[in-house]
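One protein chain is absent from this view; the other protein chains keep their places.
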């Protein structure tokens, strides 16, 4: 179960409210790269964990931390919306186009739906989608999903950091960026503890590789019509990254037939000629 | 631009059609772990590539291959649906509950909407969602997103392989599993070529880490109320995986204040007491 | 079955077209607080009504009225888009940034997809979603859902009223706000007719409360780590609103164990160490 | 910020695992009536609260409790899925139609995507949608939204209670039903503290009612073609529930004109005849 | 504005309730081929109509009729769910697998969320989506969209007709199929009245075709690597259907260059090597 402290994990201060930046911050709340996603992802991974239990415990720790990141960003959105209504009205009624220019990037729902507060949506107002919560039941796969979430999340946070010159916002983002650094490292550390890339890859490592169609599991297949070498690289020669094969480059070509389906069932009412 | 050969990349054969398995295969077509996602993900990453160009070329190669994987699975769905209508009718009209039991897992839209063919949807009929297509403009972040897609995708494929005893389906899945093995290795090879984890992490590696709030970028924060060590592991001691810090374990505690927002704007029509 | 009159339920006039306001009006058409939602919600409640039949009749009356509200708003959107294309082009081609500033809030799909007309979407272009249509089969629950819809809907309408100084739009909104006033009262009147809050709460009132885990059904549980009284209020003392219990405040604490799941099934292909 | 205890708020025990019931429980996790929705709804309302602060504190208390309800249900889903894979395979391979009958209601993603664990989705596998998180910036409107969520939520929980005879599941649901009872009462208590229905309705109570189009704010409008009295009830006579008007029943009739839009703009490329 | 009659447009009778068929009927209510879609599509086309006004009037007539079709189907769903709960419980508690087999196709939300009534969702419980409502502002394009909706809708209805042997359901579907026949013809009649295919195609007919890149507007482009004639047909020779060109078959080949994008902007934080 869960508890809270009314204080924030880190301070949130907005020196100069900016509704357009409030809209951009929504990406870090309800976007696919955002904090609701990582929060639910880590918690669902923990709740579905079937051992070793230490990973469940660890996921609970960090999943719980992420709730507080949503909280920080939601607070930041609300603070950035101070004064937005007046400017919005100027924009809508056409009284002040210069103000309107600045306000042009405001999310209308920040006024219409929330009365100047955050939403569970991304920077375009697209609602958070539960399909983004990845919990596969395979810890290695989940750790990669988590590195992915924290990588795109940290890229996002650095772009938000670039898009503002508000000292308070830059400070808050610098904290969140630091946490993303840790979290990327943290999920990689699990993979190391599980034996590292060579032990865990290919994921899942529990499938017998002799059941794979041999000759295709370490081959880079070209599909360009010239079958040339423009895409040559590390992935086309040398030992594979999982240490279990040798990369080679092979031209793509069809091994299957032209598929022909049986005629339609009468009750499906296809066309008749 | 793109070309096709009417033949399949690998043979698709169904020995004993099974509508419930057709439904399950949809997860590999239109689910978040599926082939439409990786196909569009690699192609959008290629089309947005701003260098080095060799990665664009490589992404085009594999993105194009994936179209053929959707094709194989769509063919497999259609072949598994042979005879489904008769059984479906038996089920619906209640004439044959035993057949109905087998058919119980059929997706009704496989008859109603497609006339016994595949859809751009997952195994619950939830439509493919473009938000799953990750292309960040940072190659390292994208590679991790791709390893993620191929990891959850290969986990899915091995589960489908377990769920069937149809030799044709097992063979097709063994080919797709092999390709997933290669693709996991392939994306990891890019990271190695870019200098490896230590060079690329934390992602993005182009953000100056001295701008991070120091003291939090390599700290595992506990949020359990006992502040105990149950979640202790590699992520809490020793050098960080990116080689740029030393892990430590710190108790979570609030550094921010209780956030208080200014009163509502009158035009937002909050309640009055 | 249904009929129409080509005339509107109330007059719709736009004195000064404003594409940014057209975009905002979409929230009242296809947003979660909008008219498509209430229209379908009341109709689906009526169509699923299992008695008393007077409520079915009443829901049909009002559900039908709401179609006319969508119609009024769709007309208002189209009228607000007059002249939008010229300004849009100025904006896009960069000829007139000041005009562009005013146009900046236009929904591009109002030109691109509809040729200057309304859509079944909200103010961010997010499509109407059928999941918002609540019809539970419990009339009291449905009435609360309806009060909810009309409350957030009237809050929205008053904010739209604030955001415009167009006399025609203000007049139309004043009519819709009046109808929302009636509809809030109307759904509350049903609850009174069903015996009032004390008779109907807790919803559903047909579940035997002695089956509830006693001691938790009228207790306010604190989850802040200090277990302090900062959240003390009417909900923590005195008789409960349904008249069936006495509020008390209790500290949150775990009554369950640490959940441990059995190990993964082999065919699920979890990681191996 | 937030903390957790590894123990559950209330005990979760499954005596006889049932994958079909696991699927049904998903409605209480990721459905519109579910715990993710109330959890995020109360937290976003707290984070956007602009006073009085006691309501923010109270919302934080209960929003935090709800995380623990998701946790309980996610645990219940995982426990109900024990043994599901074996039965699933029997069903798919057609070896045992009687077992298949029981398994017919399983969500395929509970095996394919999660390896026998819960998802952020409803009982049909439709992902949780952030649009359901209502936080309007008007406390009275929010409280009604919360009563709505807890009413449809408690209706759902009682139906789940009816659908199982597993003693452990019945016990867990009896706890959650008790909490729903409290939460319904809790949100109603806020409205009482804010002055009660007569003080707060119509919501928002801060809009000047003399700006409403008079004559329509307390009139029940009939839209049936016979203008008969079949829908007569408390809502059509007597004082309005907010004490500010008198209900009357009026026949629906158009007050507006037939709307005629100007011709299309040439650059919109309408048809030419 | 709109009116209703409490009676249905056509009789709805269910002789033998069938929850699995109730689920299938949902496709005709809230699916992309369903009645909510056509209802809103015709109404939005009417409300956005910019002349000739006769088409607006006609669209209003039929859009209004479609509300009554949703009503008929919603009634049919509710009637098919009679007795479903008992069977569902048998299934869930495992008491009667044979009954369970028949019930296996039930939508759990038909019990859990609606108490045995229809939803605004498709046969997989995927909510109706407003993006399906097509209204382009070009009447010819809209008529084709409508023929499309009625074609896939009538295909669906005939499949539902095949899937049931309930005389009442077959009768109701025979009525809806008849109306689809009319509506397909109706939208084609508009195109004829607008001058026919040769006058209206290519849609939009108001774009000057000399602005098209010549040589590509009547050429069938092959993209198979053999450039063979396997796809030869009416579309590759003879006069075009719009009478404005002559079909020819040309081999696909790239006319553009390899696209190379400029390097990334520093503030986007791409990887560095």
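Per-chain numbering from 1; labels A, B, C, D and E assigned in written order.
Note that in this section a residue touches a chain if its C-beta (ideal position, glycine included) is under 8 Å from a C-beta of that chain, and two chains touch if they have at least 3 such contacts.
Note that this is a predicted model, so its numbers are computed, not measured.
Listed by residue number, the positions of chain E touching the unshown chain are 3, 5-12, 32, 54-55, 57-58, 60-62, 64-65, 72, 75, 78-79, 82, 85-86, 89, 111, 115-117, 126, 129, 131-132, 134, 136-138, 140-141, 144-145, 147-148, 151-152, 154-155, 158, 161, 171, 174-175, 177-182, 184-186, 188-190, 192-193, 197, 201-204, 207, 209, 211-214, 216-225, 230-235, 240-242, 245, 247, 252, 254-259, 261-262, 264-265, 267-270.
Residues of chain D in contact with the chain left out of this view: 155, 158-159, 162-163, 225, 267-269. Taking the whole complex into account, chain B touches the unshown chain at residues 1-9, 30, 36, 40, 43-44, 47-48, 50, 57, 60-61, 64-65, 67-68, 70-71, 74-75, 78, 113-121, 127-133, 135-138.
Here, only the chains that are shown with their structure count from here on.
By residue number, over half of the contacts seen at B-D repeat in one listed pair from A-E, B-E or A-B, namely B-E.
A straight line joining the Cα centres of chain A and chain C is 29 Å long. With centres set at the average Cα position, the gap from chain B to chain C is 33 Å. For the pair chain C and chain D, the distance between C-alpha centroids works out to 11 Å.
For chain E, the set of residues touching two or more other chains reads 1-6, 47-48, 50, 97-98, 100-101, 104-105, 113, 115, 121, 124-127, 137-138, 155, 159, 162-163, 225, 268-269.
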